[in-house]
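The complex is shown incomplete by one protein chain, all other protein chains being positioned as in the whole.
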Amino acid sequence: MTDRHVPAWHNPVFIPGPTNMPEALRKAVDMPTMDHRSAAFPAILHPTLKMVRQVLGSETAEVFLFAGTGTLGWETAISNTLSPGDRVLACENGMFSRKWIDMCRRHGLEVEEIRVPWGEAIPAERMAEALAADRGHAIRAVLATHNETATGVRSDIAAIRAALDATGHPALLMVDGVSSIASMPFEMDGWGVDVAVTGSQKGFMLPAGLAVVGFSPKALALVEEARLPRTYYDIRDMRGAYPSGGYPYTPPLGLINGLKTACEMLLEEGLDNVFARHHRIAEGVRRAVRAWGLPLCAASPEIASDTVTAIRTLEGFDANRIVARAAEVYHVAFGAGLGDVAGRVFRIGHLGMMSEVMALSGLATAEMVMADLGLPITLGAGVAAAQDYWRRTLPEALRMAA
Amino acid sequence: MTDRHVPAWHNPVFIPGPTNMPEALRKAVDMPTMDHRSAAFPAILHPTLKMVRQVLGSETAEVFLFAGTGTLGWETAISNTLSPGDRVLACENGMFSRKWIDMCRRHGLEVEEIRVPWGEAIPAERMAEALAADRGHAIRAVLATHNETATGVRSDIAAIRAALDATGHPALLMVDGVSSIASMPFEMDGWGVDVAVTGSQKGFMLPAGLAVVGFSPKALALVEEARLPRTYYDIRDMRGAYPSGGYPYTPPLGLINGLKTACEMLLEEGLDNVFARHHRIAEGVRRAVRAWGLPLCAASPEIASDTVTAIRTLEGFDANRIVARAAEVYHVAFGAGLGDVAGRVFRIGHLGMMSEVMALSGLATAEMVMADLGLPITLGAGVAAAQDYWRRTLPEALRMAA
Amino acid sequence: MTDRHVPAWHNPVFIPGPTNMPEALRKAVDMPTMDHRSAAFPAILHPTLKMVRQVLGSETAEVFLFAGTGTLGWETAISNTLSPGDRVLACENGMFSRKWIDMCRRHGLEVEEIRVPWGEAIPAERMAEALAADRGHAIRAVLATHNETATGVRSDIAAIRAALDATGHPALLMVDGVSSIASMPFEMDGWGVDVAVTGSQKGFMLPAGLAVVGFSPKALALVEEARLPRTYYDIRDMRGAYPSGGYPYTPPLGLINGLKTACEMLLEEGLDNVFARHHRIAEGVRRAVRAWGLPLCAASPEIASDTVTAIRTLEGFDANRIVARAAEVYHVAFGAGLGDVAGRVFRIGHLGMMSEVMALSGLATAEMVMADLGLPITLGAGVAAAQDYWRRTLPEALRMAA
Partner (left out) sequence: MTDRHVPAWHNPVFIPGPTNMPEALRKAVDMPTMDHRSAAFPAILHPTLKMVRQVLGSETAEVFLFAGTGTLGWETAISNTLSPGDRVLACENGMFSRKWIDMCRRHGLEVEEIRVPWGEAIPAERMAEALAADRGHAIRAVLATHNETATGVRSDIAAIRAALDATGHPALLMVDGVSSIASMPFEMDGWGVDVAVTGSQKGFMLPAGLAVVGFSPKALALVEEARLPRTYYDIRDMRGAYPSGGYPYTPPLGLINGLKTACEMLLEEGLDNVFARHHRIAEGVRRAVRAWGLPLCAASPEIASDTVTAIRTLEGFDANRIVARAAEVYHVAFGAGLGDVAGRVFRIGHLGMMSEVMALSGLATAEMVMADLGLPITLGAGVAAAQDYWRRTLPEALRMAA
């Protein structure tokens, strides 16, 4: 609390996770103590696992939940399937893909790395070339970041699967869906994803603290032979404990209960509706950005993310100033540029609980901040573009209402 | 939950109370059960009474808290000071002043009523005339609604006090400050207010359920002779019980604890800052309304309220459609017109926890709704006017920040 | 917080209301702000009214909810049905019946009062005599306190109805069921109760702040002719507003939502089960008291209350010391003796959310306190008597479990 008693967080946040939280999820997480060894635990755990599988778009995957974050999810993916010295193919096109690659190296894996400028999607054709060249199938896994949170770029996982299939390559396909799952279409079975990784604080609209990982039967078959050391995130301990309602250590019960409620909400709304809702909000934000005359970080419109929009500022202008001023002066949180695009990009997160009404306050704030900083912005211009788009794209039933 | 899992109330509300609630107040209200007959109760009650007195702008008033609402506060005011057949002077200039007058009649009081068109302030000069004409001092009390929530009109209580003083009239001055106290300047002592009435759900930013009433020493002196029947809201029972930490019945402890925290927040911020903050937000909203080309319900700018803005729509257009569509389509709550201005006015509440960022989402929503309904509105126009005003009126420290 | 960071209220409370609150009810009450003029309000209000009627044991009563407490409920009962000078028949057998009688006098009613020693039930036969003597039917209402919270005494409302019927007396039967409704059998229709009064903080297990009142059709028929002044609690305003989802002023929405959830819980459990549960807990407490060798305040066992047990201490011993020491030393709240039995009685409340496990900690604490104060108590003796009773009276299914 500073000079005004209105704390910053009563404005919505516009970071790409943790998202704004629905009341129902806050209350689901805030549980009194209960005995996790009692029958009450599987009554929460089992339906949650089943519903998460649905959200992942799978009928056959096994889902594992850890006290942890997406980073732990990455480590769970590689450590349960690979052995030191194993080769993986991966593409760096942003901060989070870079970090996963770095993790692989720290674990003694050999990474065949495709690099593209940040802002581009994973080039499936270059992946295909690398796989074709790997006649001996030395590559044990392909790692792909579905949605690069740092650049607001969505990659085409189906195309990577096609590249694998075209060459008959047996490598596992591991996908970081941290900022896409439960917000953007994700088809674990349809795309042949072997390990899918996400966390609680994005599409599931929960606090951070839960890593969510799905393993395909093919990935599960490799668990015994994988020789990377592990205990906490060894999925064998989970697999052994789950059926009888156990857990290898004390589970983060409130978060799991929150995940249960989140899944119920998402499935009740219908995943297609959830995805369409995110797309509509994202598109309105992009209209606003266009009205501001600013380019996206995403190299082309069709790869722009539906959960976060990264916006380039003018050459020579420090984009961090926008984020800093929004926070200090207007108590609004945007995302800063990270890594290679630090200072050149600011980000508007718009996933999870984000109505057009909330989004408009973020756009209006960004306009005030840019005007404050002397950028050539017309107040209201981006807002109007978004208003126009959102008005015209109301669901049919609402358009006709009252 | 309807077709979208984003429940309406995650957008800010723009009704003139109950207001949006700060997290700290929700948590203060949500108390575990405690024994209201224990020493813990006066530890909450006593500082609260003292701080409320400060918020009322008094050093001598006694404050009483009831499970109830502002309506109960009105009844507390008249029943503890008047007797059947007593004459009161009052002015109807909106729905809430009308209701208080109606209450007086139900209790057998004789009301000398000044009527002005809704949208006008209380005419102090006509009050003065009536008081001057009352040579025999038959008028026992003057009732005034400081801020007419129905029309967004602020009246000049100091001028009414001046009218009383000018004629040396001994009548009590009772003021409904429900939608002004803790948001707009209110000087119980300075204005010679004898009974001040408010509730928890406005400037105190709490849930509804607590009536807050202050009595001046002059009003207190009349309590024994007042013959209107009363028990629940007989302040004698409260006065008898408070000093020893008692209460005449089971107190609504969570709300009282919330009121304690609310007062702490308001006084920490400084009442002058609180009032300035409300004025700044209100003025930005009025700029937006002007940009829309719509007139205020308030007859002139200088009487416009800083807590709620009532906006007239074009002749022949049902203003309720705006409120209905905002609720149904955008899950945003505005206030409808009441009584004489029903269908001709809609209201934007902007008191309590209302940042400029939140307010912008309300303005943007109103624009979309009006456009949806075919009104000649330029999207973004009101938003831009408000952005411009709010940018230029940032507190000095913030203007210079980052 | 004193020398230990374990705040008192983490121990259960053993006062006869407010009760310990179920987690689900605290969460139901703690609502974000919503527009009480929106369609969301009747979606909460209407089913609540209907379910409360069921809990009252009526099919024809109309239910009204006020921000207030049981005291306001008493005032609602008399003011909506009676006129100044009207005569009522009532019996004082404890503090709460005394207070209701006092209220009647403050409102200019003439009270024909039957007095019995505190600890006795209402003598239906003396009521019958008074009614028989009232050939002219001057008595307009009979007031009865179903469960005297101050003495832990239950009266026989059916017998009072029988007395009315036997003489063909048309007086209304108004019942204070504050500490019985939703905990002990209450049959509004079956007993011909015309006005039933309760509050949120007893059997409904909610915070204080809501007065709950049911009117029979016969009582409703008198509302227009009743001349006691009233506005806030005039049920005509409620009756006018409810059908369209309105409310005469700002409703205490969280509490109403809590009441909805409370009714759902009670009806799901089944009222008979709720009553049986309360009886079983109460009986165990009485067994403990007997083991302590202390007499009940209740004059005979069959009138002992199932929601609160008032226990007499030895002549010359100040019972308040037990309550004070329990609070200060063990952070446990018992109820003190009130009025005529102050200092001679302490009370253990056991209504609402009170498991046998919780109750045992209260009994064990009382034993420690009495031993601390030098009373001739055998530690564990009362506990053992209650354990024995509760073990032997488990529901069949549980007795056979595991």
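In this document, chain identifiers A, B and C correspond to the written order of the chains, with residue numbering beginning at 1 in each.
Everything below uses one rule, namely that a residue touches a chain if its C-beta (ideal position, glycine included) is under 8 Å from a C-beta of that chain, and two chains touch if they have at least 3 such contacts.
Everything quoted here is computed from the prediction, not taken from an experiment.
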item: Touching residue (missing chain; options A:336, A:351, A:364 or A:385); value: A:336
item: Per the touch definition above, residue among C:112, C:134 or C:328 touching the missing chain; value: C:328
item: Residue ranges of chain B at the interface with the undisplayed chain; value: 23, 27, 32
item: Where the unshown chain meets chain A, residue by residue; value: 8-10, 13, 15, 17-21, 26, 29-40, 66-72, 74-75, 84, 102-103, 106-108, 199, 201, 207-211, 228-232, 234, 248-255, 327, 333, 335-336
item: Those residues of chain C which, in the complete complex, touch the missing chain; value: 3-7, 9-11, 20, 22-24, 265-266, 268-269, 273-274, 277, 321, 324-325, 328-332, 353-358, 360-361, 364-365, 367-368, 371-372, 378-381, 383-384, 387-388, 390-391, 394-395, 397-399, 401-402
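One rule holds for everything that comes next: only the chains that are shown with their structure count from here on.
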item: Where chain A and chain C are represented by their mean Cα positions, the distance between them in whole Å; value: 53
item: Chain centre separation (chain B, chain C; CA means) in Å; value: 35
item: For chain A paired with chain B, centre-to-centre distance based on mean C-alpha positions, whole Å; value: 45
item: Multi-chain contact residues (two or more partners), chain B; value: 9-10, 20
